[in-house]
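Chains shown are a subset, placed as in the full complex.
A and B label the chains in the order they appear, each numbered from 1.
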Amino acid sequence: MKIHLINPNTTASMTKKIGEAAEQVASSSTKIVATNPTSGPVSIESHFDEAISAVGVLDEIRRNPDADAYIVACFGDPGLMAARELTQSPVIGIAEAAFHLATLISTRFSIVTTLGRTGIIAEHLLQSYGFSHHCRKIRAAEIPVLDLEDNSELALNKIVEECLLAKAEDDIGAIVLGCGGMADLTDEISKRVGLPVIEGVTAAVKLAESLVSLGLKTSKFGDLAYPLPKHFTGTYEYLSNK
Amino acid sequence: MKIHLINPNTTASMTKKIGEAAEQVASSSTKIVATNPTSGPVSIESHFDEAISAVGVLDEIRRNPDADAYIVACFGDPGLMAARELTQSPVIGIAEAAFHLATLISTRFSIVTTLGRTGIIAEHLLQSYGFSHHCRKIRAAEIPVLDLEDNSELALNKIVEECLLAKAEDDIGAIVLGCGGMADLTDEISKRVGLPVIEGVTAAVKLAESLVSLGLKTSKFGDLAYPLPKHFTGTYEYLSNK
C-alpha cells in the first residue's frame, strides 16, 4: 500500500518532518511518500495561502496518480473536495482526520493552532464536517508556522502553555493540534499536558490505511465524480483534457 | 493487538458471522475476539432491546479487561458512552464507525437498515455525532434482524432493492448499512448497487486499529473518567467496588 502524503506548502524540511511522523505510525506494509509542490507558499497562514496551495496539492495528485490513498497535510484541508474528484483513491485531510479520531476518545475537545487568524478556517471546517458542537474552543499559540521549524523549543512551550489553559478552562477531554508542522510534537505535548493529543498527519495515515484495506474508494457516483473534461487556458493549459 | 468485538445480542451465529467479517479486514497482527453476552435479547430491534443489551456489552468489557480496543457491534451503539468510562482502551460503535468513514469518501449518504422503527435510533445518533446533514435519508428494508441469519437471500434482495431506490432518489454518493448482521453482505450489495457501501463492523475494526496504533486512548480526564466506585444492589451487586 502506498500513501502519498502531500505537504501543501513548499518548505521541504517540513515535508521531511511530516513524512517521518507519518512513517512512524504507518503499518509495516505501508509505503509513505511525502512530497510538496514545487510551486506555492512556504507556509500556509491565510485563506490566500490556502487557495494558492490548493493548486499544488492537485498537481501533486495528478503527477502521482498511482497512490492507494492521499493525505493533504495542512490543517485547513486545502483543495480536499477537488482532490477527491481527481482520483478514486481516498483523500484525507489532516483537520478532518484529527476531528474524527478526537470524537472517538473524548466527548469534547479544543483545538490549539498556530495563528489566531486561521481559527476561522477551522471553524468553517468544523461546521461543514459536523463537529462544531464537539469543539469547545479554538485557541492559538500565536506562533508563525515556520517557527515550528526554526524556533521549535519556543514554539513547543507556547503550545503547551495554551494546551494547559484549554485543559483548565474548556471542559474538554482532549486536544486537537491545529497544524501539520506540529506532527513531531504530539507525544511531548501529550506528556506535558496530561491529555490525549490528536494530531492530524498521524490520524490521517491511519484513516487512509483503513479505507484502503477496506477497499473503500471515493464515490464516483454524484458530486465527487471525475471533473468533466474541458479546456483550460494559459498557465493551466496542461490541465486540458478535451 | 487484541480487539474484542462484542455482539450485543445473544445470537451466537451472528456473533460468529460478525467475527469473521472483522477478521477478514483486520491486520495480520490483530487478533479479533468476538463474543456476545450470555444474557440479553437474541436481536436488537427497539430501544428496549437496546437498553437491556447495554448491560451485556458492559459485562463483556469487564470480563475481558485486557483488550487493546473494543467494538460494540450493533448499529444503535448501545452502551457506548458507558463502555468508554469502563476502560481506557478505545471503544468504537459500529454506527459511528460507518458514519465517520462514509463522510470520507462521499459528501452525502443514505442509511439502509432493517426495521423502520429503529430509524429514530440512527437519527438520534446522527444528531449527537454531528452527521445529520451528511445523511440524506434513513431507509428500511423492513426485515427482522434475524432474517439476516435465516432468510439471508430474501433479506439481501430486499436490502439491495432499497439501496437501489436510495441511489436513484436520494442524491447520494454512498450507502451505510444499518445493521451489524449485514457485515457479510457488503461486497455483494456494493457490487449489485454500484455504490460504495460502508458497513460498521469492518469500519470499526479499522478505526480501532487506528487508535491503538497511534497510542490514543479514551480520555480519563473529565466526563469519560472511570465511574466513581460505589455500591450496587441486588442483581448488580457484582458491580460494587466500594
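Just so we're on the same page, contacts are C-beta pairs under 8 Å (C-beta built on N, C-alpha and C of every residue); 3 or more make two chains touch, one makes a residue touch a chain.
Note that this is a predicted model, so its numbers are computed, not measured.
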item	value
Homo-oligomer size of the whole complex, from 2 visible chains	6
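Note that in this section only the chains that are shown with their structure count from here on.
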item	value
Inter-copy rotation, subunit A to subunit B, in degrees (Cα atoms; steps of 5)	180
Centre-of-Cα separation between subunit B and subunit A, whole angstrom	28
Subunit B to subunit A touching residues, read off their complex	25, 27, 81, 84, 90, 92, 96, 100-101, 103-108, 129-134, 167, 171-174, 187, 194-196, 198, 202-203, 206-207, 209-211, 213-219, 221-224
